[in-house]
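With one protein chain withheld, the remaining protein chains of the complex are depicted in position.
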Amino acid sequence: MASYILEQPFNPWLAISDHQQSATFAQQFGATATFIGTMRDFNDNADVTAMTLEHYPAMTQHYLDKLIDEAKTQWDLLDVLIMHRVGEIKPTEPIMLIACWSAHRRASLDACSWLIEELKHRAPFWKKESRTDGERWVEKNTDGL
Amino acid sequence: MASYILEQPFNPWLAISDHQQSATFAQQFGATATFIGTMRDFNDNADVTAMTLEHYPAMTQHYLDKLIDEAKTQWDLLDVLIMHRVGEIKPTEPIMLIACWSAHRRASLDACSWLIEELKHRAPFWKKESRTDGERWVEKNTDGL
Amino acid sequence: MSIQVKFFASLKERLNLDDHTIDNAATAGEVWDITTDHADRPDNVLVAINLEYAQFDSAVQDGDEVAFFPPVTGG
Partner (left out) sequence: MSIQVKFFASLKERLNLDDHTIDNAATAGEVWDITTDHADRPDNVLVAINLEYAQFDSAVQDGDEVAFFPPVTGG
């Protein structure tokens, strides 16, 4: 189980692959569910040129670990990896990843879906968009639809 | 949108990464949900030494494409990739992957979860376990719990 | 009239039947009866006509491909 706050761009597929290969849960998993959030390239809305993610470092780390602990109590998980960018993020860069490993499929799928919603609603990150006409704080998260 | 039946082992993270880089949906996606099914290493049940996946080739390909089409009608998806192994599969080898890309998170997450259940219940694959005491067809799929 | 018949997985092994072609049948059930010499129909056997799921009483036509197989276990 691990969570990382990253100040630099990362390759989510490489990160998941590396974590899986070094994992102590070895080869007991039969299911891996992942979610990657990426900054969209707003071709249709060229106003947004970059995004800055501010956070509350101590609380962020605490909350990511807490969410992992809560997921582990609800589902039979072999491992969980969470990574989340902070700082300036450019279009097409990954913002965050969640990966869950379990013996059987529903635990990893349901935990992954739960974790992204909880992270969005509880982890203290804030997005500010850089636009051609200045900066603007994102007021609230969308419902994901 | 693409589905592949594979006779050889594959690296799911590399496959997803490659597909994403070559995709024509370019950089419009904000969300990627994936599911990987892997053959477990039955340390606790050393009877199972390998698995063979038989399938009904024409119908398998037709059904994977059909499931992708059905998912596209239900959710606003930018792309879907499905890969499924056939033939002899050894412990720790990936069996299948589903990857869904969408602008917003719920479409990719919900479609990925739906696709794995549909694939398990409708796509004509059959698992036969090789055991120290002979071969045995898997009678039915588990409920994933 | 020509109908292609296929069996898969445990069903194929148990019945010991290879793919073959039959001349005439009105329904998938008749295809089963002809090819298996009226073997019992297992409760869970699945039927496909031209790559789509069907029933034993579904009609078959010249050129159809009819397949019988046990519950699927992929994924």
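Read from first to last, the chains carry the letters A, B and C; within each, the first residue is number 1.
FYI, contacts are C-beta pairs under 8 Å (C-beta built on N, C-alpha and C of every residue); 3 or more make two chains touch, one makes a residue touch a chain.
Quick caveat: nothing in here was measured; it's all calculated off a predicted structure.
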Using the contact definition given at the top, list the shown chains touched by the missing chain. A
Looking at the whole complex, which of A:W13, A:W101 or A:F125 touches the chain that is not displayed? A:F125
Suppose we count only contacts with the excluded chain; which residues of subunit A make the list? 37, 53-56, 58-59, 62-63, 84, 95-96, 116, 119-128, 137-141
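One rule holds for everything that comes next: only the chains that are shown with their structure count from here on.
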Taking each chain's centre as its mean C-alpha position, how far apart are subunit B and subunit C in Å? 26
CA centroids of subunit A and subunit B: separation to the nearest Å works out as 23
Give, as an integer number of Å, the spacing between the C-alpha centres of subunit C and subunit A. 48
Enumerate the residues of subunit C that touch no fewer than two other chains. 75
Check each residue of subunit B and list the ones that touch at least two other chains. 37, 116
